[in-house]
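The next block holds one structure in the form of structure tokens; read it before the comments.
In this view, the complex is presented without one of its protein chains, the others remaining in place.
== subunit A ==
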Amino acid sequence: MSMEIGRDDGRTANQLRPLACSRNILNRAHGSASWSQGDTKVLAAVYGPKAGTKKNENPEKACIEVIWKPKTGQLGKPEKEYEVILKRTLKSICLLNINPNTTTSIIIQVVSDDGALLPCAINAACAALVDAAIPLKHLAVAICCCLTESGYVILDPTKVEEQKMKAFAYLVFPNSAISIIPEGSSHMEGELMEHGIITSVTHGVMSVDDYLHCLERGQAASTKMSAFLRRSLQSQAPNDSSRAG
């Protein structure tokens, strides 16, 4: 297998930073969540669905709006791009036919940025949508995979690591779902991506093989993150100590 590369914080190439997720942390928002990966932390708030859609949006479907709030300063080009990527990603996991002619707003507040900021924001936004009980097709699990100068793929980089990368990819996968329908009926021979991918954003130059390698590592990590997300969402389920007769 590949050599172990030494990362500054002692992690292996495939190791994620500690994950933490809290829901229902803002009183007035209809749904809220904070998500942190190591020292990168993002807060997401969801308001809606509220009546009416924005200009140029299809009133026959629900509309999603994303507002990005950087830790300091104004919105620059990277932040505006994050808003677009977030909007497209979240739109694809929402069931837009259920509440037509409504707008659901997601506000992203950066608390601290130590690398992999956009994937962290996507994870926070997804948890906040669940907290607001917005109807979703499935969940989204986001991860950053990068390619070092020496050709290794590492996951969930810190800011220092990000700055030294040759290329990176933000990948968003659907969560691993439990199903009453047996796995065998939908699995294709030799197909790694049986569950597909929601979003892929790449920066820098990488070969096709490197990209496929990123997809494979990212998919494997997303399975672990999916299990974490499931446990996290279930630990705050309504208390059922009062059972109805």
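Worth pointing out:
Here is the rule we use: a contact is a pair of C-beta atoms (placed from the backbone, for glycine too) under 8 Å apart; a residue touches a chain by one contact, two chains touch by 3 or more; residues count from 1.
Just so we're on the same page, contacts and distances are computed from a predicted model.
Between the listed names "Ribosomal RNA-processing protein 40", "Vacuolar import/degradation protein Vid24", "Ubiquitin-like protein ATG12" or "Glycine cleavage system H protein 3", the UniProt record for the complex's undisplayed chain reads "Ribosomal RNA-processing protein 40". In the complete complex, the hidden chain is touched by one of A:Lys137, A:Lys164 or A:His203, namely A:Lys137. The chain not shown here touches subunit A at positions 30-31, 48-51, 60, 93, 95, 97-102, 130, 132-133, 135-139, 174-175, 177-184, 229-230, 233-234, 237-243.
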